[in-house]
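Contents: one structure, followed by commentary.
Here the complex is missing a single protein chain, while all its other protein chains stay put.
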Amino acid sequence: MAKKTYLQALNEALAQEMEKDQSVFILGEDVGQFGGCFGVTQGLFDRFGEGRVMDTPITESVIVGAAAGAAASGLRPVAELMFVDFIGVALDQLFNQAAKMRYMFGGKAKVPMVLRMPQGAGIGAAAQHSQSLEAWFMHIPGLKVAIPSTPYDAKGMLISAIRDDNPVVFLEHKLLYGVEGDVPEESYAIELGKADIKREGTDVTVVATSRMVHSALEAAEILAKDGISLEVVDPRCLLPLDTGTILDSVRKTHALVIAHEAVGFAGPGAEIAAQVAEKAFDYLDAPITRVAAPFCPVPFSPPLEQAFIPGAGDIVKAVRALR
Amino acid sequence: MSHSKEIMVKMYTTMNRIRMFESMLQEYFAAGKIPGFVHLYLGEEAVAVGACSCLTDRDSITSTHRGHGHLIAKGGDLKLMMAEIFGKSTGYCKGKGGSMHIADFDLGILGANGIVGGGGPLATGAALAAKYKKTDDVTICFFGDGASNQGTTQESLNMASAWKLPVVFVNENNGYGISCPQCKSMAVTDIADRAAAYDMPGVVVDGNDVLAVHEAVGEAVKRARRGEGPTLVECKTYRWRGHFEGDACTYRCTEELNEWMAKDPIPRFEEKLVESGLATAEELEGVKAAVKKELDAALEFAQSSPLPELSALLDDVYA
Partner (left out) sequence: MSLAAIVANPASGKDIRRLVAHGSVFDNQEKVRMVRRLLLGLERAGVERVLYMPEGYGIVPRALNAIRPAMAVDALEMPVRNSQEDSIRAAEIMETLGAGVVIVLGGDGTSRAVCKGLARMPVLPLSTGTNNVFPFMLEATVAGLAAGLVARGVVDREIACVRSTALEICVDGEPVDLALVDAAVYEDVFVASRAVWDMSKVSKLCLTRCRPDSIGLSAIGGQLELIRPEEPRGLAMDLGENGERVVAAIAPGLFEEVGIVHREIMAPGRLYPVGHAPCLIALDGEREVAVRSGSQAAIRLILDGPWVVDVGRVMEAARSRGIFVRETSAGRDFRPIRE
């Protein structure tokens, strides 16, 4: 199997779906000739033309809303916002329009759109270009929230997201774009809402998302040397959330650490912790622990930014504290 | 402008369907029979009817919180609308949407909207879809004077014009954004002036003259079908009722209301139809009687329909 980066995997997913289905098109800021802010749509403009890879004005509300309107009219748009942080100016079109159309209209609307948004800190982009906002989207019935951690997952999940008849928020971590992994050439789909056990283990379950999956795997290596066996569960999708896989793991290991880059307070881990506390409390031998960013905006200066971002060391510390 | 008897009488009929539908809601809301709240379209009938009479079933509209008129003018089923507004399971949205969230995708009704300014981007997207699919379908985006100050509306005008999308922005300027008069909310009198900023035609018409609206929107629709891009048609009109039923309307005076009620679009049209010999007064009375019957049936349907089963609560969150 060929090694590809996360970015190449996403690019390949887009190209394959556009090849297969004429109703799929891309819109967003600088997604055309420029190839997208981080290069995800590179080459697609030349291949599919400006009719299917559309450079929009800087107009996030209309990018999201026009995607919703076009989706409701029978197309499958893939919209890109340069940074998840920009969703603030477009949020109404996502959570009041796209997400609610089907329910409000009694099941008659279909809104098959994907909204791709890079998130995460680590490139010195500071407070308005570095957040991890997945918890916002998890709170909205009608949306799906995909947050792949590997190139393999990125491709298969993006293909699924495009084929899904619901609005899918697709969150990519900027620092993952360059990560390499095995990615098949052919098209394949990974069902949204199915977690993946990235490493099997017996002692502690670590539920990690996005870039923190890699930190969790790193922590697992470190702790293995001490004879501590981590099971790393990647939900891959936060909405729907595969609670079954998480609960099964916890019932096996009796301990849970949740790791994500979003701030801890009311972050995605709060929901995961609540689910486990409600449904598997008796299996827990220790309190649930969360490894997450501190409750502050993402700082700019490199040492501060590094202090903000949780990492493998924090997971190791959290696991050791359990024992 | 084509004015066959058939089209003209149909427009007259639709205006009366809206008028009587809304009057019925007014009555039943006051009697406590309708849950939630309703925003009535009384007095603005000429805009919806003049505009939608330029469209076919393949064309789309996006509507507003004051949407009943648009939906009826686009062919919405009175029974299903009435049942929805009464919160019944037989309604358009199985009682999930209510007054502000009725849609009928088969008729190109992409939904009323509870968010002021919410429809612009959606209409832009629907028009983008028509262009993408290489059809000559057109979308009308209805929006109010209040919505014209929202960024979403201005952004939609901009992108629709930059991309020459087949959308007609029909502004219903009724002078008030809830209680705030236009003179306090914007420094211009004519929303149509804003079209120039996006290099699209902007036209002001008498929104209480159904034929003036029909003619202007008709030309704009033709332009859109030819691929020449969007148009902004501002229709000056007035809502007879408050922003919502129950609004005491302390922010406006009776004289103003009376002045506008004297410009009631329905008798104005009636007079023209009779004067021009396209219809007799008796025929038009017959139209009203038939509409009344239709509405009685819609009301009966709504009232006798069951409320939704509680088991339906979680249905249709996802496709």
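Observations on the model:
Order as written gives the chain letters A and B; numbering starts at 1 within each chain.
Heads up, the rule we're going with is that a contact is a pair of C-beta atoms (placed from the backbone, for glycine too) under 8 Å apart; a residue touches a chain by one contact, two chains touch by 3 or more.
Predicted model, so just to flag it, every value in this text is computed and none were measured.
The chain that is not displayed touches the following shown chains in the complete assembly: B.
When the missing chain is restored to the complex, the residue among B:35, B:75, B:151 or B:201 that touches it is B:201. Interface note: of B:27, B:57 or B:193, the residue touching the hidden chain in the full complex is B:193. Across the interface with the omitted chain, chain B contributes residues 1, 3, 183, 187-190, 192-193, 195-196, 201-205, 209, 211-212, 214-216, 219-220, 223, 231, 233, 259, 272, 275-278.
Rule of thumb we're sticking to: only the chains that are shown with their structure count from here on.
Separating the CA-averaged centres of chain A and chain B is a span of 40 Å.
Chain contact summary for the complex, chain A toward chain B: residues 25, 51, 56-57, 59, 61-62, 64-75, 77, 89, 92-93, 96-97, 100-112, 141-142, 144, 165-166.
Within the complex formed with chain A, the residues of chain B that make contact are 60, 62, 91-97, 101-105, 110-111, 113-115, 118, 120-130, 132-133, 151-152, 155-156, 158-159, 162, 315-319.
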